[in-house]
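So that we are looking at the same thing, I have put the structure below in structure tokens.
Every protein chain of the complex appears in place save one, which is left out.
In order of appearance the chains are A and B, and numbering begins at 1 in each one.
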Amino acid sequence: MGPITLDHYVFLSAALFCLGVAGVLIRRNILVMFMSLEIMLNAVNLLLGSIAAFRGDAAGQVFVFFIMLVAAAEIAVGLAVMVMVYRNTGSIDLKDLSNLKW
Amino acid sequence: MKNLLVVLIPLLPLLGFAVSGLFGKRLGKSATGLLASGMVLLSFLCAAALAMLHFRTGDSAIVVNLFSWIRMPGLSIPMGLLVDPLSLMMVFVVTGIGFLIHVYSIGYMHDDDGVARFFSYLNLFTFFMLVLVLADNFAVLFIGWEGVGLCSYLLIGFWFKNHAFNGAAVKAFVVNRIGDAGFLLGLFLMAMTFGSLSFAEVFSRAASFGSGAPAITLITLFLFIGASGKSAQIPLYTWLPDAMAGPTPVSALIHAATMVTAGVYLVIRSNALYALAPLTMAIIAAVGLATAIWAGLIALSQRDIKKVLAYSTVSQLGFMFLALGMGAWSTGFFHVFTHAFFKALLFLGAGSVIHALSGEQDIRRMGGLRKALPVTYATMLAGTLAIAGIPPFAGFFSKDEIFAKVFEHAPALWAIALAGAFVTSFYMFRLFFLVFHGEFRGDATAKHHLHESPKVMTAPLVVLALGALGAGFAGLPEIFGAPHWISDFLAPVTGRGESHLSHATEWMLMGASVATGLLALLFAWVRYGVKGRVPAEDASVTGVARWSLGKFFIDELYDRAIVKPLFRFSAWIHDVLDRRGLDGAVGAIAGISPWLGQQVRLLQTGNTAFYLFAMALGVFLILFVATLR
Partner (left out) sequence: MMSSILFYGLSTLLFAAALLVILSRNPIHSALWLVTAFFAVAGHYVLLNAQFLAAVHVIVYAGAIMVLFLFTIMLLNLNKETEPQHSLLVKLAGLVAGGMLLVVMVGALRRSSAETASDLATVHSGTVGLVETLGKVLFRDFLLPFELSSILFLAALVGAVVLGKKELGE
């Protein structure tokens, strides 16, 4: 095992991101899909943070901070929507959300 | 100063048109009529002043270039006005007789609701007619040509609530368009051949082509098609009798005195071209003579007073073209000149009769109007004598001159023309005796209502009657030793035609035509004056007379051979090409979108998981392609 370089973080992030994608694809529960989405966001955050650390550029970490802000806002609204969906359809099953289908 | 006068001549009626058209309702009926008449009178005075100022000095033409109208490589057309003896004479005819007819209209149209409209149209017509005669190139002439056609259409359909009148207006317009198409082709060909449409340039360049050149023959033929449309020659004459649907002053001004002579004017104006096209001249002579006889035969048995006059106009126009076909330009114009007087007079007289009978036009319900309408009677007599060619009335001189020219070139044609003159005299006196002599054949209320027309209508009649009496003296035959004033005046434009007939021959010709006229008078007098015969009811007419009454069924022939097939063709185009072809194609193209949408719509399954898969796949593909590069 050599020293830990940026490459390690890059591959770790890629793996984590793909795990998130797989999670979105294989689950039908919207809540869990949201969680997978968070994993993807974290993968990106980790990548950005590590690049900033290795390059010595503080702006990258500030961006991570902003991403966190947006993610928090997104989750707040997304979960509110989910509650609405549940109230209206009685479930949060992806299959039930097909009202816009022709 | 002179240029200003030239411009004012057409501009004044245009002003009158604008004012009476825009403010006519507010001005009131009499004011509008006075204004319109005044404008034409002013125009006439301008022309008179111009003649005084300019033509005394012997200089022959004024050209006024207002502005450059069309300019392109190889062809430039200025908006130019030309005043030479020919156009000046035409201006005098148009504005002089036009003025009298305007005045007459004040009385005739007094009870009509559309007086303002009527006078604005009349003024507009005068404007276009003046543009036509004052044009200094064929393109500007064409403006006037189309403009008078438009006004003719508007005035024929003046009483637009009557559907048949509208039909007559449309017919006049469409038939004229056939001629105009020929005219236009002639113009294009002319522009191609000579690279110019200006009279002076075209005529001077044509001289180098020599006689009988195919291009010139073709151009002149096309122009003649236009002329025969406007001047109601065979085969395009059918619109003119129907055009009598318009108010009678319109018939007098447009369809007798001025517009229909535009074709004659066109040929006289282009005489330099026609002189180089013997074939066209022969055709013109043939068509003219045929029309003269043909229309005369139809006029023999018409019952409508205006229809008789209409066919007589067609016939007289035929005589004019006959003269032109002989190359006797100034003679043709002389007849235009005299004809304008006596035909306008006859129409206005007929209008006076119709006015007295509250709109009745059938001569079988007239008769014995001599006492009730003394002025109309006297003036109509002058007009009838003039058209019948009885000396010393105007028609005698001009018609005699035509016959002399015809005899000089083709004695056989002269004999036929003489028969035409006999027919002319006969149907005119038939009309005259049926209307004014014998017993009144209308009902009692109409008899009670009979009255002479007001002064405003009879005064123009009197003036025109004097013209019908005196206009002929403008062109005395050579044998009287007096100068032929018209021919001398027009010499710069038409050249001087020399007569080679001996005096004895001329006396003989004159005697023959006078004898013919008198003989026809006698026949008509015996038949309608003494025996008091009245045209039979339509149904009982048989044999040759039936053909004459039915106008030789030319209208029906055109209807069957041209109009109906055209309608069927249009209907076919509408049904097949338009509905199925064009609409179908557009519909099909429009139908593709919904169909495509229908197909693409199937991709939208509404299954979110599927969308997610598609998105992941898309990301995968993008990355994959990006990596491969």
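The rule is simple: a residue touches a chain if its C-beta (ideal position, glycine included) is under 8 Å from a C-beta of that chain, and two chains touch if they have at least 3 such contacts.
Just so it is clear, the model here is predicted, and its values are computed rather than measured.
One chain of the complex is left out; on chain A, the residues touching it are 1, 3-12, 14-29, 31-32, 34-36, 38-39, 42, 45-46, 49-50, 52-54, 56-59, 61-62, 64-66, 68-77, 79-84, 86, 91-93, 95. Mapped onto chain B, the footprint of the missing chain covers residues 609, 613, 616-617, 619-620, 623-624, 626-627.
One rule holds in what follows: only the chains that are shown with their structure count from here on.
A straight line joining the Cα centres of chain A and chain B is 90 Å long. Of all residues in chain B, only 601, 604-609, 612-613, 616 touch chain A in the complex they form. Against chain B, the residues of chain A that register as touching in their complex are 21, 24-25, 28, 94-95, 97-102.
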